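In what follows, a structure is listed as C-alpha cells, so that the remarks can point back to it.
Every protein chain except one is present and positioned as in the full complex.
By letter and in written order, the chains are A, B and C; residue numbering begins at 1 in each of them.
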Amino acid sequence: MPKINMVQAINLALSQEMEKDDSVVVLGEDVGVDGGVFRVTDGLIDRFGPERVIDTPLAESGIAGFSIGMALYGLKPVCEMQFSGFSYFAMHQMESHAARLRWRSGGRFSVPMVLRAPYGGGVRALEHHSESREAYWAHTPGLKTVIPSSPRNARALLVSAIRDPDPVIFYEPKALYRAFREDVPDEEETLPIGKSQIVREGKDVTLISYGASMRPVLEAASELSARHGIEAEVIDLLTVSPMDDELFTGSARKTGRVVVVHEAPRSFGPGAEIVARLVEKSFLFLEAPVRRVTGFDIVIPLYQRETEYLPGPERILKAVRETLDF
Amino acid sequence: MPKINMVQAINLALSQEMEKDDSVVVLGEDVGVDGGVFRVTDGLIDRFGPERVIDTPLAESGIAGFSIGMALYGLKPVCEMQFSGFSYFAMHQMESHAARLRWRSGGRFSVPMVLRAPYGGGVRALEHHSESREAYWAHTPGLKTVIPSSPRNARALLVSAIRDPDPVIFYEPKALYRAFREDVPDEEETLPIGKSQIVREGKDVTLISYGASMRPVLEAASELSARHGIEAEVIDLLTVSPMDDELFTGSARKTGRVVVVHEAPRSFGPGAEIVARLVEKSFLFLEAPVRRVTGFDIVIPLYQRETEYLPGPERILKAVRETLDF
Amino acid sequence: MPRKAINLTCKVEYLSILDETGKLDKKLDPSIPDDLLLRLYRAMLLARRFDERMLVLQRQGKIGTFAPIKGQEAQVGAAAVLEPGDWLVPSFREMPSELWRGKSMESVLFTYGGYNEGGYIPEGINNLPVSIPVGSQTLHAVGLGYAMKYRGDKSVAMVFFGDGATSEGDFHEAMNFAAVFRTPTVFMCQNNHWAISVPRSRQSHSKTLAQKALAYDMPGIQLDGNDVLAVYAGAKEAVDRARSGGGPTLIELVTYRMSMHTTADDPKKYRSEKEVEEWEKRDPIVRFEKYLRGRNLLTDAGVEEMDEDVRNEVREAEERWLEQIGKGVDPLDMFDHAYAEMPPSLRAQKEELERELSEKKR
Partner (left out) sequence: MPRKAINLTCKVEYLSILDETGKLDKKLDPSIPDDLLLRLYRAMLLARRFDERMLVLQRQGKIGTFAPIKGQEAQVGAAAVLEPGDWLVPSFREMPSELWRGKSMESVLFTYGGYNEGGYIPEGINNLPVSIPVGSQTLHAVGLGYAMKYRGDKSVAMVFFGDGATSEGDFHEAMNFAAVFRTPTVFMCQNNHWAISVPRSRQSHSKTLAQKALAYDMPGIQLDGNDVLAVYAGAKEAVDRARSGGGPTLIELVTYRMSMHTTADDPKKYRSEKEVEEWEKRDPIVRFEKYLRGRNLLTDAGVEEMDEDVRNEVREAEERWLEQIGKGVDPLDMFDHAYAEMPPSLRAQKEELERELSEKKR
C-alpha cells in the first residue's frame, strides 16, 4: 500500500471511479489543463480527455446548475468549487434544485452529483479562502454533507459520495491536503455515508469533531493520555449531515463528558446540533455541560491572527480540563 | 392607537422612516407600482417617488449587491426578497460583502442595509414560498437576523433595523401578515435589536420561540394554563442572531424545563443553538432534556400536508407534557 | 492601430407568419401537415379551457395559487418540434407545452391543489417538473444538453423562461456555458411583456431580448409568439441546428400575459385595460382559428365539436383528480423521496410524526 497524501487520495478516488464508470465526469474552474489549484485533479484530463474533465467558465452557480442538468440525464458529475468560500454563489442551485429534484418529481428524477470544495483555514490564504460554512449545507434538507479527515477516509468517502444516488457536498480540509501521508490501498475501498467512527477509544471524556479539526483533537487526546492519564474517546463524524448520533450519544453515555470541536463559527454551527442531540439522547448521562471549542462568530481573520481563531490543541485541552473539573 | 395588521405595521415603519430620513430607500421586485406582492410597500411609491421606491429587475443577487453599493454611499436601503425562498440567490453578496465590509475596511465602511423577506408556511403557497432558513443568516458572522411576531413588534423592530448601522436580515412571518391586528402607536417606537422578550410569565416550563411559531406557542401556553394549570413562561427571541441568551437561560434556571419551537428544519436549526446555550449556561438547572418542536428535515411539503409539517399547538403540548413528565 | 469598428455578426431577425387577421405570409409558410395543424389548434384550445377551468377551481378554493397561461398558448408550436427523446425544461407558464408532451392535467391539478403528487412525471416523458425559481432552470437545460452530446445522443433540451428571467445571473451563466460548450440547448424566452408588475421595458434596457444572444455570439431570433406557425418555424430551425451539432439558440417569443400573473395578483394595479385589449386582438387562438377556417380545415361545427370534446377532456381529468384526492392523503408521505434511502435520523422524525398523528386520532 503506497503512502499518499489527501490530494493524491482524492485524485485516486476520482481516477478510479472515472475508470470504472463513464458516467462520472469532473468539472470546475481550472480542474482540467491546470489540474486544479490544489492539484487535486492533476493528470485527469490527460487520461480522460476534456469532455470528461471539463474546464468551465468562471461561474459557480453555472457549474452547479450545469451539473444538476448532467445528473438529471444520468451522469455523475463531480464538480469543484475552487474554494468553499465561493460556493455560496451556488447555494440557490443546491437548495432549490439539487436537494429537491428527487422529492419534487416524486422519485422520477435524481441528482447524483458531488460538489467538492476545499474548506477551512491554516494555509495562510487570502480572504474567503479559509471559511468553514458546512452548516449551511448541513441545514439543507435533501443534501448530504461529508468531510474526511485523512487520505484514506477521503478516498473511501469520495468513492461512496460519487456512487451515492443523491447530491453530496464533499468538503475537503485543505489544511490536511498535504499535512500527512497514509497507506491507501489501491483496491476499492468505500465508507458508508451517514456513519461516524470512533478513532480512539477512551472512557474519561468524549471528543467529537471532523475534518481539519481532527488533527488538533487527536493531538490533544494524545497529550491527555501521555501527560494526564486521561483517556479521551475521539469520534470523527465523517458525515456531518444526516448526522449519525447513535455513535456519539452512545459514547457520551459512557464518558458523561463531551467536548465538540470545529473550525466553523460557534453559533448555529454543527456543534450546536451535536449538543442538541446529546441532550435529546443522553441527557441523564451528561455529567458536565458540553463544551464547544470552535471558531468565533466573526469572519476568520487574515492569516496572522488565524492561529488564535482556529481551535488548536491548547484550547481543546483547556476545555477538556474544565469539563472534567466540572 | 389604531389597530393594524403586520403588513400595515411594516408599511408604517417604512413610511415613517422614509419621511424622517431621506437616505432610506426601498427596493425590490414589484415593491413600487404594485406595492409588493403582499402589499407591504403599498402606496410608498406615490408618496416618495420611483427614485426612492425602486422596482428593480428580477435578480436577487443584483438587488442585494446594488443595495450594498448604495449603503456604502451612505444610503439606508431596505431591499425586499419577494420570498425568503429566493434569498439564497443573494447569499454570496450578503456573506461575502454585506456582512464583512465594515470588518474588511477596518471600520472605514459600513453597510447599513435591511434585507426584508417573507418567510414560513401556512399560506397555501407554491413550492419555495414557505421555507424557513433563517439559520443560514444566523450562522453568518457580521449579520443580524431579526424576526418579529406581531404588528407592534414588527413595526418597532423594523425601525430599529433601518437605523442599525449594520446589515440586518428581517424575516417576516407571512402567516402573521394578516392573522391579527394590534394597537400600534403612531408615535415612534423602537425595539432593541439583540434583545429577547418574556411575553408570558410562568414557573413550570419555558417555551422559546419566535416569528410565526409564537402563535401556536401562545395557544399551547393558554391551553396548558387553562386545562392543566401549568404555567409556561414564553420567550420571544425577536432577534435570532446575535442571540440574547441571558433571558432564556435565566428563565430555564427558574423552570428547569424547556421546549423550543420553530418552523425551520430541526437539524442544524436555530433550536440547536438554543439548546447549546442552555447547556452552556444553565446545565445544572435543567431537569429534563430540552425538546425541539420544529419542522422536519425535509423540504416543507406542498400545502395539503403542510399542517402536519408545521409545529402546531398539539405537538407543542405533547412535548411540554413529556418534558414535565420526564 | 486607429480607432476602428470591430466587425461583429449582429443579425437579429423577427419572424411572423400569420398576421392578426389570420393571413398567411406564403413565403414563410413552414408547410405543417394538416393533421398537425389541427392537433396544434386543439392543444391550444385545451390549454385555454383548462386554464379557464383552473381559474374557476381556484376561485372556489379547490386549488391554491396558480399561474394562468392565457394568451401564451402558441408556445405549443415549439414543443411540437421536439421528439420524445428530447427534453422539455419548463418554468411555471408552460402548461400547454407540458400537456403536449404527455403530462396529465391531473398532475397539474395536483400541484396547484397543494399535493406533491403533481411533480411525478411518468417514465418515458422527458419533461422536468415545473421550476419556480426564476431563470434557474436554464442551467439544467445546458447540463442536459452537454450530457446528450457526451452520450452521443442526437437529442435537444428546450428550456422555457420569461422576460423577467433574462435579468437573473443564471440566465447569463447558462447562455455562456451553452455557447462555450456548444450544447444542443434551445433557450425559449416567453416575453409576455410583464414580470408580475414590471414591464418588459423596465426589465432590461435593450430593445429586444433576442439580442442578448449577441453577447455570446449565439444565434438569436425574435418570433411572433402569438403566431403558432412562426413559433413552430423558428423553433424548428433552432432545434434542427442544435440536433445537428450547431449549438444553442436564443428565441424570444413576443407574446402577452392576457391574465393575471398568478391568482394572487391584481394586474389592474399596474397596467391599463387598453393594453390588454390591444393584445386581445392578437389572441393566438383566434388568429390561428381564422387561418384554419380560411383553409377549410375548421368549420363552425368542427370548432364547436372540438371545443365540446376539449371541455369533456378537462372535466374528465378533473373528475379523476377529485376521485384520487377523495381517497385522502397520508401526511407521512411528506418524508418520501427526500433521499433514495431514508437516513436514520429522518426515519426517527417520521416515526415521531406517526406517533403524534396516531395519538391525535385516538
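List of remarks:
Convention: contacts are C-beta pairs under 8 Å (C-beta built on N, C-alpha and C of every residue); 3 or more make two chains touch, one makes a residue touch a chain.
Here the structure is a predicted model, which means the values were calculated and not measured.
Only one residue from C:75, C:155, C:204 or C:259 touches the chain missing from this view: C:204. One chain is missing from the display, and on chain A it is touched by residues 29-30, 32-35, 37, 55, 57-59, 61-62, 85-86, 89, 124-128, 266-267, 296-299, 301-309, 314-315, 318.
As for the chain not pictured, it touches chain C at residues 1-6, 8, 10-16, 19, 25, 27-28, 167-173, 176, 179-180, 182, 202-208, 210-212, 214-218, 222, 224.
Touching residues on chain B toward the chain that is not drawn are 25, 51-52, 54, 56-57, 59, 61-62, 64-75, 77, 92-93, 96-97, 101-110, 141-142, 144, 164-166, 194, 242-246.
One rule holds for everything that comes next: only the chains that are shown with their structure count from here on.
When every chain is reduced to the mean of its CA atoms, the largest separation from chain B belongs to C.
With each centre defined as the average position of its C-alpha atoms, the distance from chain B to chain C rounds to 35 Å.
Each chain gets one centre point, the mean of its Cα atoms, and the points for chain A and chain B are 30 Å apart.
For chain C, residues that reach two or more other chains under the stated contact definition are 116, 133, 169, 338, 345-346. Residue numbers of chain B whose C-beta contacts span two or more other chains: 85-86, 89, 127-128, 267, 296-299.
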